[in-house]
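Pasting a structure here, questions to come.
Other chains dropped; remaining ones untouched in position.
Here the chain labels run A and B in written order, and each chain numbers its own residues starting at 1.
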Amino acid sequence: MVFLPHRHQVQYYETDQMGVVHHSNYIRWFEEARVFFMDQMGFGYDEMEKAGVFSPVIEAHCTYRSSVRFHDQVLVFARIEQCSGVRLTVSYRVIDADDHTLRAEGETRHCFLNRQGRPVSLKKENPAVFRLFEALVGQDNESFIAGQPG
Amino acid sequence: MVFLPHRHQVQYYETDQMGVVHHSNYIRWFEEARVFFMDQMGFGYDEMEKAGVFSPVIEAHCTYRSSVRFHDQVLVFARIEQCSGVRLTVSYRVIDADDHTLRAEGETRHCFLNRQGRPVSLKKENPAVFRLFEALVGQDNESFIAGQPG
């Protein structure tokens, strides 16, 4: 399976008075990339919620490497780092779409909840999706960069 | 009943690269003021949703009079302009908390929905809250300004 990175066009409302993107937005871009990754997996996050499994963030981390400005385009690469039945770890790399400079790196950790908000094992609740995540651990979409015009 | 205006401390993340508050945030301040108004009414919006009545925005309007900057404090005055059984209109004035300069004015219009997302009449669904809104039409909290140190 070939996974494309998520492309984000930086919006004016994402900037702050320092003239660059406010740091809280990167956490949102991670979510955009995670959702896009699941779409490419063939099982979207919207479908997962409809199937009664929710996956809230229990930890988020971002290291900011260089500034992103209004009108820039960034590519966000998501990668499943780990998926046990009860925890999911996804890592992210944000790079400039033009010159591929690293802008930020980060990680989110997730648990799985049912409709009642009770922690569940994805392995038991939805074995098919669990196996998908498991099979994709470490799957890299960085190679995408090599082949693109930039 | 004396209604206080909602006091909002302007945050850094609300600014954009023009060095002032991004215009989309005022729509959020209107919501803050509306929620605070209902708290003072004695029937909070959280309780209204728990009682199964939702009140989405069907129209929003804002006129921006002068810029608001990081670290400013603004007062947002909300006023019920109209409440039929099926529609609610609330108007807002945003003023600088220090010198009372007018920053913005606006209005939101709302309908009422039940848990199933069907339009309902508040008058039938929750007559007590309807009568509260009705009794507060035109109720002004501007007089508050006169008496405050500023």
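The working rule: contacts are C-beta pairs under 8 Å (C-beta built on N, C-alpha and C of every residue); 3 or more make two chains touch, one makes a residue touch a chain.
Computed from a prediction, not measured in an experiment: that's the story for all the values here.
What's in place is 2 chains of the same protein, and the file's complete complex has 4 copies in all.
In this section, only the chains that are shown with their structure count from here on.
A straight line joining the Cα centres of subunit A and subunit B is 35 Å long. The touching residues of subunit A, counted against subunit B in their complex, run 12-13, 15-20, 22, 24, 70.
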